[in-house]
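Contents: one structure, followed by commentary.
Removed: one protein chain of the complex. Kept in place: all other protein chains.
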Amino acid sequence: MPGSSFGTLFRVTTFGESHGGAVGVVVDGVTPGLPLCEADIQAQLDRRRPGQSAVTTPRQETDTVQLLSGVFEGRATGTPVMMMVHNRDQQPEAYAELKDLFRPGHADYTYLRKYGLRDHRGSGRASGRETIGRVAAGAIARKQLAQRGVRITACCIRAAGIACSAYDPDEIERNIVRAADREAARLIVEKILAAREAHDSIGGVVECRVEGVPAGLGDPVFDKLDADLGKAVLSIGAIKGVEFGAGFAAADMAGSQHNDAMDRSGFLSNHAGGIIGGISTGAEIVFRVVFKPTASIARPQRTVDVHGHETTCETHGRHDPAVFPRGIPVVEAMTAIVLEDHFKRQAALHA
Amino acid sequence: MPGSSFGTLFRVTTFGESHGGAVGVVVDGVTPGLPLCEADIQAQLDRRRPGQSAVTTPRQETDTVQLLSGVFEGRATGTPVMMMVHNRDQQPEAYAELKDLFRPGHADYTYLRKYGLRDHRGSGRASGRETIGRVAAGAIARKQLAQRGVRITACCIRAAGIACSAYDPDEIERNIVRAADREAARLIVEKILAAREAHDSIGGVVECRVEGVPAGLGDPVFDKLDADLGKAVLSIGAIKGVEFGAGFAAADMAGSQHNDAMDRSGFLSNHAGGIIGGISTGAEIVFRVVFKPTASIARPQRTVDVHGHETTCETHGRHDPAVFPRGIPVVEAMTAIVLEDHFKRQAALHA
Amino acid sequence: MPGSSFGTLFRVTTFGESHGGAVGVVVDGVTPGLPLCEADIQAQLDRRRPGQSAVTTPRQETDTVQLLSGVFEGRATGTPVMMMVHNRDQQPEAYAELKDLFRPGHADYTYLRKYGLRDHRGSGRASGRETIGRVAAGAIARKQLAQRGVRITACCIRAAGIACSAYDPDEIERNIVRAADREAARLIVEKILAAREAHDSIGGVVECRVEGVPAGLGDPVFDKLDADLGKAVLSIGAIKGVEFGAGFAAADMAGSQHNDAMDRSGFLSNHAGGIIGGISTGAEIVFRVVFKPTASIARPQRTVDVHGHETTCETHGRHDPAVFPRGIPVVEAMTAIVLEDHFKRQAALHA
Partner (left out) sequence: MPGSSFGTLFRVTTFGESHGGAVGVVVDGVTPGLPLCEADIQAQLDRRRPGQSAVTTPRQETDTVQLLSGVFEGRATGTPVMMMVHNRDQQPEAYAELKDLFRPGHADYTYLRKYGLRDHRGSGRASGRETIGRVAAGAIARKQLAQRGVRITACCIRAAGIACSAYDPDEIERNIVRAADREAARLIVEKILAAREAHDSIGGVVECRVEGVPAGLGDPVFDKLDADLGKAVLSIGAIKGVEFGAGFAAADMAGSQHNDAMDRSGFLSNHAGGIIGGISTGAEIVFRVVFKPTASIARPQRTVDVHGHETTCETHGRHDPAVFPRGIPVVEAMTAIVLEDHFKRQAALHA
């Protein structure tokens, strides 16, 4: 099937380009009776909107969601929920000069090679704006998951050479890079501001922890819980890697170290990251993703145009010097979508 | 849908447990006319079969494939290709003592929690034997991809603290750990044998490179090529992480470093790993996965039984002290399945 | 997956209730480059809109479509096309008295039993308004199919005891019941007006013919072309049966009669309706569907309310005394969606 849908029983379909009429999402499979209103959605969208802090793009967009179907008298009816945000006219003429250019690190070249034509205003479907639909859908999943006792929390754990050492979950939403370590957060903010000053950008590592998932979720063989979570987050534009539990460090571990022993109280360690054989163990689910540095930077870079002529490209405009602070709610949203889907799959298996 | 199928247009469905009647696969969507015979499949199965070297399990199984449908007079007809390998009776009594135990690092506990009952002989669907179907399906995809000019090569690049520094593709199938660096291979073999001697096991990192993929494959938004490849390899039991191009190192890179500039000849670097915006760039596709150390080790580990009693578990039997040497053909197979699928998707988009 | 999506490669997802904010559709998999604008869509929506003739509901709704994504400079980009029609406030208070009633022939009872709650304003998702999304998606498919040389024409062939005997395709859009026989059309119109006068309604049989489909479309085993067309039209609310070619008459035919013999010029008859073994033969595709009489009638009918009390129900309001005249463009739309999908599937198979 074409690639704008995700999930099997909690099924999400996004639409819209950065500079078209609107971006949004249709969510099919919402449990009927779930209390739901626009404010539930808006709360999550506000965490990803531009202009929220000194380390994000200064573009001011309210990204006000409209919820146009699937809810009646404050509750989900079980029919598709359509939510959308109208695009405001964001100076498309600013993109006229980029019309024939392939911006380094952007999908300009690949979209043209894939489709044979492209919407050159902004990044079209490859724009971060597409994630509005994901966050809106994730907000529904989160609300249902909260009723199931599941809590999802992602935070920055490393960026620009600064690694967090503390983990205080209450700290995360108090600092603008969403790190769980206040002092590291301060240093990372400095690095980001310095990068912007230098017309450059930085990447970062985000860790996601999920509490309250019972043992037994995930569907062998191909739809393992980690495989589905992995796909979900790798489908976020700027993410280039994912690891569960001990992750890449497992390469240098012995089996006797990596295996999580058990006693009566449960697992004695969690190198598996809460998933064994593709199925949740009941322990905390832990994974990490890496965000690449923002592709748009305001310094000249070598590139070619659609005619094959060599040139340079400088992306001025108003861009995020680091993507991950606004990407964190997107990681959480995709995680919520996968988990809600697997709760339903497990119920279906045993029905 | 239940999780035993993968792919959209090149669609793979595996079946079978390690100690049931047979393991195998149905492949639907093979291009009619493709020359195909059992020997094509067997050649790949031989690369993953047990007993092939000093670093694999000494179990001797020929894993002889039967191809029972979808091929007529040496060519694929376009109808489902069913391939299977009969299981030989592998001392199921050897598993009797494990019947009520949760082996650390194995899916015993999670399968019981998922299904409410489990086939305790071996690991059932969580067994490495399930990958026979993947390798068989991948052999078909590889054959088709070869006609498209695509070549997939995976190799070990790090294990047990030893990192490869050379990359000689001709070396890979000449050493038993499938490393592209002969000297590193020798050291890794030593580490594996020492681990086995110590009743322990080791993990490793495998890199996969794909040449010949044209620009334009991959389907935004959710079915990005890296998202689909990521899911494909994360669905292999022992793999706990995946990264593309610069991968996790991107966390400490600046945008000006990470962006791949272009000139007339193409990309001047490949930090993206051959995929931007979820679509192939035409450059080599490069990703790395981490295999955890084998869970089965012959030393006592703390665990509990199904009644909640604490005990210890020692897995004797004949196990691989490292999974990755036999896992490499599985990584290649899953890669081939994803790519063949996306070639067909791209054709359908433009039809 | 939840049931609001249809198709594999040309993939349609509808949303919206009759009295919610909007109804619409997301279409994923449109061939990039297809010329497309709102007028293409509106032309088909105008054929199904209310108030268009004496035999339809007198409700006046313009059903003006907005096309909000997936089109750039007059051409489809290959990304999802979202189209929607805002609902105008249609006297929801008119439905207040029906809040607790199960209207005979309507889905009130079944929706409540399925979902546990329901949007009692109009028929929610079971409303004919849901077909706006189908017709909009079908308009895109039709436009692409026209480029492939395919032409789809449906018409009324029987209603209220009147059977058409002539077949003049030019006549169809000239009469308000869309029959290909002018004299029969006149009689059917009389029957419909008489039924409305009598506070009653009528059903009808619609035949759909498709010219220009090459041999080879359709995907055995389960996704036979007739199985997919059958599902497509049976998913239209008022349709209760479908038959291909000779259809139910085949029960009384001998094989020697039913088999379509061939000579050099092709098939000598078309009892198969253009599909054998689930694959198009290259002959005209011919099938018939039956529309049940409109459920809403303005005479008292026995029913119960949600509390189980017996009562009677009279649906006044402004309803169509026969559904099929406005249903004909919906049949054509669903046919177009299936065919466009199978063109893409056939391309993928041979890619």
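For reference, chains read A, B and C in written order, and residue numbers begin at 1 within each chain.
Quick note on the criterion: a residue touches a chain if its C-beta (ideal position, glycine included) is under 8 Å from a C-beta of that chain, and two chains touch if they have at least 3 such contacts.
What you see is a predicted model; the values in this text were computed from it and never measured.
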Chain not shown: contacting residue from C:Phe10, C:Tyr95 or C:Tyr111: C:Tyr111
Sites on chain A contacted by the missing partner chain, in the whole complex: 1, 8-9, 29, 31-32, 78-79, 220, 343-351
Residues of chain B (touch criterion as defined above) contacting the omitted chain: 1-5, 8-9, 11, 13-17, 20-24, 26, 28-29, 32-33, 66-72, 75, 77-82, 84, 114-119, 121, 124-125
Residues in chain C touching the chain absent from view: 1-6, 8, 14, 102, 104-107, 109-111, 113-116, 123, 125-126, 130, 158-161, 195, 200-205, 214-224, 226-228, 230-232, 234-235, 237, 240-248, 250-264, 268, 271-273, 275-282, 290-297, 299, 301-304, 308, 310, 345-346, 349-350
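FYI, only the chains that are shown with their structure count from here on.
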Of all other chains, the one whose Cα centre sits farthest from chain C: B
Chain nearest the overall C-alpha centroid of the shown protein atoms: A
Distance from chain B to chain A - Cα centre to Cα centre, in angstrom: 26
Residues of chain B engaged with two or more neighbouring chains: 1, 8, 220, 345-346, 349-350
